[in-house]
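Below is one structure. I have some questions about it.
All protein chains of the complex are present and in place, except for one that has been dropped.
Per-chain residue numbering starts at 1, and chain names A and B are given in the order in which the chains are listed.
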Amino acid sequence: MGYLTLSKISKQFADAVVVQDFNLSIEKGEFVSFLGPSGCGKTTTLRMVAGFEVPTSGQIILDGADITDKAPNQRNVGMIFQAYALFPNMTVVQNIGFGLRIRKEPEPAIKERVAEMLSLTHLEKHADKYPYQLSGGQQQRVALARALANHPQVLLLDEPLSALDAKIRVSLRSEIRMIQKKLGITAIFVTHDQEEALSISDRIVVMNEGREEQVGTPFEIYNFPKTAFVANFVGTLNTAEAEMVDPVKGIVKMDGVQFESANQVEGQKRGDRVSIAIRPERFSFASEQKKANVVDCKIENITFLGSVVRIQITIGRTKFNMDTFNNPFLELPKIGAVTQVTCSREAVLILDRQ
Amino acid sequence: MAQIALPASRRSTSTVSAKKWLGALPFFLFAILFLIWPSARLMIDAFLDGQGRFTLDNLAQLFQNQTIVSSYLLSIQISAVTAIGGGIFGFFLAYSVTIGGLPKPLRSMLITFSAVASNFAGVPLAFAFVATLGRTGFITAILKNIFGVNIYTAGFNLYSFLGLSLTYMYFQFPLMVLIMAPALDALKKEWREAAENLGATVFQYWWHVALPILMPSILGTMFLLFANSFGAYATAYALTGGSLPLITIQLRAQIQGDVLHNPSLGYAMAMGMIIVMAVSTIGYIWLQSRSERWLK
Partner (left out) sequence: MNLLSWLRKVPLWSGFWYTLGVLYFILPLYATLDFSLRIQRDVISLLAYQNAFADPGFLKTFVYSNILAVITILFSLLLIVPTSYWIRLRLPEARRIVEYVTTLAIVIPAIVMGFGLISVYGAPIKIPFTSIQLTDSLLNSPVGTNFIVIMGYTVLALPLMYRSVDTGMRTIDVRVLTEAAQSLGANWFTIIVRVILPNLRASILSGALLTFAIVVGEVTISSILNVPAFSPYLWLMGQHKAYEPAALSFASFLMIWASMGVIQIVTGGRAQASVAH
């Protein structure tokens, strides 16, 4: 049993079921992300941990204690909001010390803890400023310091970076992760941005329509998605309809073109309709003879994306995207040219069709 | 080249900006002719005696003449009472339809009513209160016939301080509702959640977070209510016919009246009124801008 356990959590609003039979166990010190599109129930699940929503059924256990029905102000969890939610009438120092003052800690202890938090988040220079005098990134660091000052058992982050500029988002993301590791605090991070989830987490919970689709490390989620939803939501992906030719060897046929896959799906038989998925970066031009999956294609379009060049190709009658690293000294094929591309057997995923 | 070109370009930009200001000329001309010059003229007249000579007597009278001092005090008292009373009542009403949990249709009903009531002043309002709380008024009769309480023998009088205050309240608290409702809307749900998350009770949230955030807005609007009733003339005049010596009523009696007739003293009173009005309006604007900074 983990440090924080959510078992069979469901939440129903009026007549909409938002979270359904959600199970998760988080270890102490782990950084877990809830990833999914808006309306998938990730924020609602987080708010149930914070106590702002009460589950319709199920149980939340934190460090051995059942907190399912506890009021938010009776739990010791820290929450970071998307819109910072700093108290505008208080300075940075007063904001950070708010929770401690509510708990009636002695004034010197508050002072010491606030100073500690200021240096942890590099806000010493802004100690006496008001929120409206700070940038978004600084405000979110204050919110982080405020949430951590109370020594929370769990840190909850509800899309904390969504309101920030791209650059700040990346730097604050690594700062959050660094602080989390340093303090060894358990954290749940809600986001709809797959890159964010992949870069920051120990484990990712991909959610869809109130259920967990897949739970795993970023590596597992990206490379071995279990469902079409996960495969599509995390990273860009080419998917196509195909027909099972040989379930044992993993051979499928798409538009008459044969693909070999390393990934076998149980319960499939010859002639079944299946979905195959190939990530764009797994394709390469077939310069030398490879063993498997060398296919003819036509170059349709080339888009320059900076470090990557995205090439649109047609295999059979289906359009695929193919990414190659931008190499200024390598000539790209011409649009309209007919050539051959290849991908390894491991790159061809056969997905569950639900 | 640059040295020669510079003065020329400077001249052209200054003619352009002078032309730009021409567009606002009618407005400023109007303001000077019908707002600024007439009020300035009264202020100047306050320093002149009947023969047009400079004097400080009129101003000194403001502090020496017992009736004038007490009429200022009466106006200030009634304005303060209705500003604070109307402010508190209006605040709770605005609360009830914003974060207080009442359904949406009740809100638009209250806002429309408030817009009507804050514009329903003067003679019709006075008559409405006579019909309500006058000697034979509707509520007076109900209290007497059903509850057996005669408020008039118990000391109530509509044409008194309390009666006029109740009448002023009719346009005071709706104004508070109209200004406070948006301010209460601007209270973010996350502030409450953040406070709860940090261990605060509902009371602690209101005491440490919500009320301090709203305070500039509440106090500022009370200043506005103060000014609103301090400058009021029509309602008091229509209700009491001048028996309650408010500053506005005394002012008119000094300038146009038959019994008291000392226009110069009246002008000094007008100047005193403008000062009180200016102080409370500045208080309103200053506090309101403070609150906007927070609630942005």
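The rule is simple: contacts are C-beta pairs under 8 Å (C-beta built on N, C-alpha and C of every residue); 3 or more make two chains touch, one makes a residue touch a chain.
It should be emphasised that the depicted structure is a prediction, and the values quoted were computed from it without experimental measurement.
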{"item": "Chains on display which the left-out chain touches in the complete complex", "value": "B"}
{"item": "Option touching the unshown chain, where B:42, B:180, B:219 or B:244 are the choices", "value": "B:42"}
{"item": "Residue among B:61, B:96 or B:160 touching the omitted chain", "value": "B:96"}
{"item": "Residue in contact with the excluded chain [from B:56, B:69, B:211 or B:278]", "value": "B:278"}
{"item": "Touching residues (missing chain, whole complex) on chain B", "value": "20-21, 23-24, 26-28, 30-31, 33-39, 41-42, 45, 89, 92-93, 95-97, 100-102, 106, 108, 110-129, 131-132, 137-139, 169-171, 173-175, 177-178, 224, 227-235, 237-238, 248, 251-252, 255-256, 266-267, 270, 273-274, 277-278, 281, 285"}
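Methods note: only the chains that are shown with their structure count from here on.
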{"item": "In the complex, chain B residues that touch chain A", "value": "188, 190-191, 193-201, 204, 208-209, 212-213, 293-296"}
{"item": "Parts of chain A lying in touch with chain B, wherever the complex brings them together", "value": "50-52, 71-73, 77-79, 81, 83-89, 98-99, 102-103, 132, 143, 146-147, 150"}
